[in-house]
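A single protein chain has been omitted from the complex, and every remaining protein chain is retained in its original position.
We call the chains A and B, going by the order they appear; numbering starts again at 1 in every chain.
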Amino acid sequence: MLDDKKLGEVQESLNNWEETDVAKAISKFPERKSKFSTSSDVEVKRLYTPVDVKELDYNEDLGYPGEYPFTRGVQPTMYRGRLWTMRQYAGFGNAEESNQRYKYLLEQGQTGLSIAFDLPTQIGYDSDHPLSEGEVGKVGVAIDSLKDMEILFDGIPLEKVSTSMTINAPAGVLLAMYIAVAEKQGTSADKLRGTIQNDILKEYIARGTYIFPPEPSMRLITNIFDYCAKNVPQWNTISISGYHIREAGSTAAQEVAFTLADGIAYVEAAIKTGLDVDDFAPRLSFFFNAHNDLLEEIAKFRAARRLWAKIMKERFGAKKEKSMQLKFHTQTAGSTLTAQQPDNNIIRVTIQTLAAVLGGTQSLHTNSRDEALALPTEDSVRIALRTQQIVGYESGVTETIDPLAGSYYIESLTDQIEEQAVKYIESIDELGGAPKAIAKGYIQKEIQNAAYKYQMEVEANEKIVVGVNKFQIEESGKKDLLKVDPEVEKSQREKLAKLRSERDNQLVDETLKTLKEKANTDENLMYYILDAVKAYATLGEICGVLREVFGEYEQSVIL
Amino acid sequence: MDRPIRVLVAKPGLDGHDRGAKVVARALRDAGMEVIYTGLRQTPEQIVAGAIQEDVDVVAMSILSGAHNHLFPKVVNLLKDEGADDVLVIGGGVIPEDDIPGLIEAGVEAIFTPGTATSKIVEFINNNLKRQ
Partner (left out) sequence: MLYLNIEEKLLKGDKRACARLISMLENNENEAIDLIKKLYNKSGEAYVIGITGPPGSGKSTLTDRLAKELRKQDKKVGIIAIDPTSPFSGGAILGDRIRMGDLALDKGVFIRSMGTRGSLGGMSKATWGAIKVLDICGYDYIFIETVGVGQSEIDIVKTADTVLMVMVPNMGDDIQAIKAGIMEIADIFAINKSDLDGADKTKLEIEMNLDLNDKKAYRPPVLKVSAIKNQDIDILFERLLEHRKYIEEKNELYERRLRNNKLQLLKLVEDELMKLILDKAVEKDMLDELSRNITQGITDPFTAKDKIVDLIKK
């Protein structure tokens, strides 16, 4: 930005400052650590100056919000036009209970829905499957069939809300159910807005709710891309996720790298089926983590946007601007919440919210203070929502776009994270792409090593976690926590029995038979899944058929 | 003890979050223990079969999905049925304080909640083995 002569002057005065003022201060008392670094092991200097950004070209590297390379944001007016969507992930017990929580959140000012499903649902098992014992309704809502879905959205107009569903392996089935519910409400699919997570690669890497092996899973995903391009054009067909990768222990740079590498794999898979990149890329979205290091996180989001734009343009030849935009949802980092002194978590979430907002997120979920212990109570979740509202309406950070741009540190850090991410992506390319890298265990090992390193640093008190290894108190133990009604499992089983006796079982058998046949061909399965869903085949029955044809993923990677 | 302690680390049920289990497994290895890591989606029956065949001193389970009240005691009881009550059973994960007394009564010797240092787990195992 400055010319060489001016830069030279800065460098000289900087050296001078270090040799005089700094040296004097250090001799009186040394700095707190011998080395300061971010989670990505980027060394953090004492001071950043124009010298650190001397290569920065404003138009090329930063540009403008809504224009390539989108470093400063994906929309021209960002939060001045509309604040990010406040979208709290919620769901537990049965559809009736969750429906009430959704209505509460919408009343409190939440602007989009985010559905949490229980583990049996995420893994394609009905509530009465032997493996579902003890798990029904615990981490999300139990959905066994279209009937449950109808109850879930009872009184909620699907043409007015945008709904994000955190569902991966059986995403097609839940999407089909959503479409069917909307139809019954009188809303056609082309009016529906929302997202399905639908990112199987990160399941293999970090989250563990896979069902089928990689190839058929990719087939289902590309089926959904194609179906939605034709029938549900406003729907975001995938939320390529880095949140879980970060939660599993990766660094910020790895979070960007592995997420974008997964994104590359999905784009390649879709192109292989004959789709044109500009047909589906505008509907790809991402999901990132908002972690503790405020400044590194802001830099991370900017680096991700810029890198993805370059990848889409240069690697895949995308022509539409919308194809190159990295739109993302953010969730504050669950793994940073402590069980000790839980109210402290409110402060952590506030810092993480700032990171996401200053990083330009499109939507945000903020964790509740009690989530290191259980699902949140109504009070806790309200505070989490208020955190977003206070930052949005009171803090002033939304009055201008990308306010931290131009900061010598932020720009330098953005560059460094991008560089690291590029290197990781190159390594993954050498291994043959993300799916192969996952099969070889490369991504998982990197994450595990980072996780172990972090843990050892905490135990050695090199990293401080307030309330855990410093500033501890005698914990009282008694806290008001949400408890999931154990009767849910029983009532779901009864509902299933009732459903099976009341529906047209012949029709169910027919649709399942057709689905099985078609699964063995190259056809788009969404149409057949929809038929089965409308006949009130259960999630477990539909996934059971697919399990028969595709087999199950076998875990194999080790520490 | 002049032989390595053998520990079975398992993730019972459908929960797929294994960061903690893997960090603990590594820490136990670094403390000189032989760790049999079974991975995800283990049924109580699978865990117990593994514990028996591997003749372990400890079964360490991790659950973050809330299914602990159901699954942990099941494992303890199956071990008892097989005559393996000299196995130390410990657990960890997202487990509310209120649930801990019930689990202890059911036979889980200790529950390690979020924020626990791995060194504490190593210490506990070393000091509480039921076998020679």
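The rule is simple: a residue touches a chain if its C-beta (ideal position, glycine included) is under 8 Å from a C-beta of that chain, and two chains touch if they have at least 3 such contacts.
Note that the structure is a prediction, hence the values are computed from the model and not measured.
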{"item": "Residues from chain B at the interface with the omitted partner, ascending", "value": "2-4, 6, 25-26, 28-39, 41-42, 45-46, 49-50, 52-55, 82-84, 132"}
{"item": "On chain A, residues whose C-beta touches the chain left out of the figure", "value": "213, 440-441, 554-556, 558-559"}
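Here is the rule we go by: only the chains that are shown with their structure count from here on.
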{"item": "Separation of chain A from chain B, taking each centre as the mean of its C-alpha atoms, in whole Å", "value": "30"}
{"item": "For the chain A and chain B complex, residues of the former touching the latter", "value": "119-120, 122-123, 125, 131-135, 138-139, 203, 206-210, 247-249, 335, 337-340, 372-375, 448, 451-452, 455, 458-459, 465, 467-469, 477-479, 481, 484, 555, 558-559"}
{"item": "Contacting residues of chain B [partner chain A, same complex]", "value": "13-19, 22-23, 25-27, 37, 39-41, 43, 65-67, 69-71, 94, 96-98, 113-115, 117-119"}
